[in-house]
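One protein chain is absent from this view; the other protein chains keep their places.
The block that comes next holds chain A.
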Amino acid sequence: MTKMMATRDAYGEALKELGKVNEDIVVLDADLSGSTKTAVFKNEYPERFFNVGIAEQSLMGTAAGLATAGKIPFASTFAMFATGRAFEIIRNSICYPKLNVKIAATHAGLTVGEDGATHQSVEDLSLMRSVPNMTVLCPADAVEAKKSVIKASQYEGPVYIRLGRSKVPVIFNEDYDFEIGKGVEIKAGKDITIIATGVMVSKALEASEVLEKEGISARVINMSTIKPIDEDIIIKAAKETKKIVTVEEHNIIGGLGSAVAEVVVENNPVPMKRVGVEDTFGESGVADDVLEKYGLTVENIVNNVRELVSK
């Protein structure tokens, strides 16, 4: 049985560890500490935890000020409010002066589920990717999430870490080596490459197994850094497998699919398909039902791959 764990839970664990080894780590939340799991840090290091109330602009601005004084602030709230409500503070007060603020945003994507469209951020990767100086991470499972948070704390500069609410399969071992800016080939293949990010990576792996039975050899790449994107692994895939499908729990506009397409078109144009949210808002429902309805399924990945391979 595959172990299941939400990436936000891994975030809480990582913060707890980091708090012990690095006195400069401070954590801020906007009244969602139980949900974002920053409460785990609060319980251990209450003097280094600041709840700013339901005030996301203040959250980001305060984090910026703390960073100017040598602190390493982790600012958390839901992805919708972090990147939407506070976008311009992130841009002007954090990214423009390249301050050492880490934005760990949870409940990203459709898998917020029941809360519905107002809370389902399908634009956050796009927004964060377009701001200069920002590094954008989207870990695939709990192991990678924890490693991302730790690596982000050691990196100097703004980092956006996209985390999820729902439990997702743990696909990596503890010895998995995460590096900012590096995509990882997690399954070999020669007919096509599936590049996936976040919670869709496990589904991409499942899809590749279905395809294998049909005689289609699909390479799977986990692209957990959306920016700076790993151009080398994309170009290599384009050259070797000549077809690419991207998969993300995000609008097909502006996120992983766009980032990969940019690299492909400029370096080695090959046919592509983007699996993701098709420029629409989500709706309430159990996470799996929402994913199903909006096409973020193993079946839809398989269909897109089949279609592209048969062309």
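Convention: a contact is a pair of C-beta atoms (placed from the backbone, for glycine too) under 8 Å apart; a residue touches a chain by one contact, two chains touch by 3 or more; residues count from 1.
Methods note: contacts and distances are computed from a predicted model.
Participant: Per UniProt, what's the omitted chain called: "Putative tricarboxylic transport membrane protein", "ABC transporter permease", "Carrier domain-containing protein" or "Transketolase"?
Facilitator: "Transketolase"
Participant: Which candidate, A:A64, A:A218 or A:A238, sits in contact with the chain we can't see?
Facilitator: Among A:A64, A:A218 or A:A238, only A:A64 touches the chain that is not shown.
Participant: Decide which residue listed in A:I89, A:A105 or A:I161 touches the omitted chain of the complex.
Facilitator: Answer from the full complex: A:I89 touches the omitted chain.
Participant: Since one chain isn't shown, list which residues of chain A touch it in the complete complex.
Facilitator: On the side of chain A, residues 26, 47-48, 50, 52-53, 55, 57-58, 60-71, 73, 88-89, 92-93, 96-98 touch the unshown chain.
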